[in-house]
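Worksheet: one structure, shown below.
Removed: one protein chain of the complex. Kept in place: all other protein chains.
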Amino acid sequence: MRDFLIKLSKIERRYIYLALFLALTLPLIFPPNFPQKMSPTVKSVFEFIDTLPPGSHVLLSADYDASVLPEVDPMYRAVLKHCILRGVIPIGMTLYPQGAVLALDAFKEAEEYLGARRDTDYVFLGYQAGYQAVILGIGENIRSVFPKDYFGTPIDSIPAMRGVKNYKDIALVISFSGSSIPITWVIYAYSKYHQKVAAAVTAVSAADFYPYIQTGQFVGMLAGMKGAAEYEYTVGKIMKDNGIEKLPPAKAVKGMDANSIGHILIMLFIIIGNLGYFATKRRK
Amino acid sequence: MIWIYLIITLLGNAPPRVIDVPNDGGNALMVEWQLPPDSLGKVDSMLILRKTLPEGKVDTVAKAFTNHPEFVDEGVNYKKAYRYSILYFIGPVQIQSKWSSPAEPVAGWIDTRKIPLFILMMLYTTILLVYIFTARKGRELYLRPIAGLEAVDEAVGRATEMGRPIVYIPGLSTISDVATIAALNILAHITKKAGEYETKIIVPVRNPVVYTIAREVIKEAYYTIGRPDLFDPGQVYFATDSQFGYAAHVSALMAREKSATNFFMGMFWAESLILAETGASTGAIQVAGTDAVTQLPFFVVTCDYTLIGEELYAASAYLSKEPLLTASIKGQDQMKLLIMVAMILLSLLSVFGVNITLGLF
Partner (left out) sequence: MLQRRIPLVIVFITGVLMSIQYFIPHPISQSAYNIALMWFRGVSSMAYAIAVISFVRHHSRRLKQPQNRFYSAVALLAFLFMCIVGFGFGIEEGTIFYKMYLNVQVPLQATTFSLLAFYMASAAYRAFRVKGFEATLLLITAFIVMFGVTTIGNYIPFIPRLTEWLMAVPNLASKRGILIGVGLGMISTSLKIILGIERNWLGG
């Protein structure tokens, strides 16, 4: 037994790589669909939207580009679908030029899977330059910043925008970003207009935003692929409960399954290595 | 009626106030205006107009939002004067305010916001110079042992015994990065040491400017120890400027040459683990030093010795044991002590609501 354990402490690299390769690829081919339990910060955002009365408006700002797509895009799609399923009207916009194309694709997916209708079930305003000027402008009158939507329709003739003038008519703003733009929303929208703000960010930048959750400046936060997977999983369940059979690809859940199995495998190797190490020490 | 009142009020409205933005190169003016209280929400939008003097050319500078009655115009020149006016849109009606009095942006010679930083810089410089001049008088200064630097001799000796080369990676950054300069300083020491034992040192470089300097460093180092014949132009070369292409090249180099010792000094990014783990798999002794906080864990785990942060900058002084360089390390430590004391004091003061340094930097 001891010899076996000692051998385990000296496993060749190639076997570790093979095991990891299998651990990462097999879940992508045969997704186990592990149940994703929501962490507290993600749950805060979810419950906020879930308890909004139908007809409320939520501003989804796609402030990201293709470099953070794998983590942030699934979040945008999941939150967007959640809003539509609950009868909440998502207003899409972006402060990043590349964000417009990515966000538009998410809205098209919502049309395909949920039958969402433009201008009735959702609004897409597109891109506007100016960062804080845009955020401040929405605080006064959203029409001063976006007189027309992305498709050229005047805001006043969009049924879904009826009664929406500024932050007083918007229940929540969520900034989806790979940088520090959510903080800009806190500085200008939350501090000046007391607008509720949430963040959906990459795992690497999440640590910088925890202080804002602790102070209540963020309602909650979706962090990294884990946050995306948790939200995506829950929205998938809601879609099934609503009798929707054709579900969109759950990229974050798939990725997170592979990620989790990979992590567990690494932890297993560490435990095995330590058992072997102890066995070697004992022998000496 | 309210609209007529609004139009009349706006017509008689005071022109915008224009003030110079301080501490700039004379390229910005701040325009402020005051809307009558009743007008908030009734004015649809506003445009800011700028007239350049003396030509009188009028430009539309920006669209303004009614709730944010100030705008910084950064398209001005300190050699000209300007006047501003606001154009209000109320439904189909356009009302223009009076033109402001002429304003000239002023190009400052001193950025007063940076004065606290300048004072700190001078304080630090003074401390360093005091220690350096003290060292000139021959006073011996103690430096705590740093395992990674003490192991340099051992690492070079190992390569000599095994008859295998040393691979030295001076980081992946440009020469503008101080970590790269520190890495080149260490390269000089190691080259001299390796030269004394006639051990080959291979230096693949990612950046062209760093390549030219590394080449000269190695050549000069061999000259200094009286062995110019040891310099081989093929030992230091430009590999590629692609980050992962470089990582792939160095990994292959370490595997092919079966280097006995690997040095990773300088700035690294995501490729650090690829380099260090490949080196570890070949059985080489590895010494790393970087100020990239995110890469330190990878080096700590895969290398035998790691210089953390400022230890990389102290390496040159440590290896050469030159009094002037050692003195600068002592000066650095004194400044760190001052910062620590200041941090504790200011934190305690802020508990009682006294925030002296807020907004200073």
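By written order: A and B. Residues from 1 in each chain.
The rule is short, and it goes like this: contacts are C-beta pairs under 8 Å (C-beta built on N, C-alpha and C of every residue); 3 or more make two chains touch, one makes a residue touch a chain.
Quantities reported herein were computed from a predicted structural model and do not represent experimental measurements.
Novice: Decide which residue listed in A:Phe48, A:Tyr113 or A:Phe269 touches the omitted chain of the complex.
Specialist: Spelled out, the listed residue whose C-beta touches the missing chain is A:Phe269.
Novice: Given that one chain is not shown, which residue among B:Asp59, B:Glu74, B:Asp111 or B:Asp153 touches it?
Specialist: Of all options in B:Asp59, B:Glu74, B:Asp111 or B:Asp153, contact with the hidden chain holds for B:Asp111.
Novice: Looking beyond the chains shown, say which of A:Lys81, A:Lys196 or A:Lys226 touches the absent one.
Specialist: Of all options in A:Lys81, A:Lys196 or A:Lys226, contact with the hidden chain holds for A:Lys226.
Novice: Using the document's contact rule, name the residues of chain A that touch the chain not shown here.
Specialist: Answer for chain A: residues 11, 13, 16-17, 20-21, 24, 34-40, 203, 206-207, 210-211, 224, 226, 229-230, 256-257, 259-260, 262-267, 269-270, 272-274, 277-278 touch the chain left out.
Novice: On chain B, what residues meet the omitted chain?
Specialist: Listed in rising order, the touching residues are 23-27, 78, 107-111, 114, 118, 121, 124-125, 128, 132, 176, 178-179, 181-182, 184-186, 188-189, 192, 208-209, 211-213, 216-221, 223-224, 233-234, 237-245, 247-248, 252, 256, 270-271, 273-274, 276-278, 280-281, 291, 293, 296, 298, 301-302, 308-310, 312-314, 316, 320, 324-325, 328-329, 331-332, 335-336, 339.
The rule is simple: only the chains that are shown with their structure count from here on.
Novice: Under the definition above, what is the set of chain A residues touching chain B in their complex?
Specialist: Residues 13, 133, 136-137, 139-141, 144-145 of chain A touch chain B in their complex.
Novice: Provide the residue numbers of chain B that touch chain A in the complex, in ascending order.
Specialist: Contact set of chain B toward chain A: 41, 44-45, 63, 65-68, 281.
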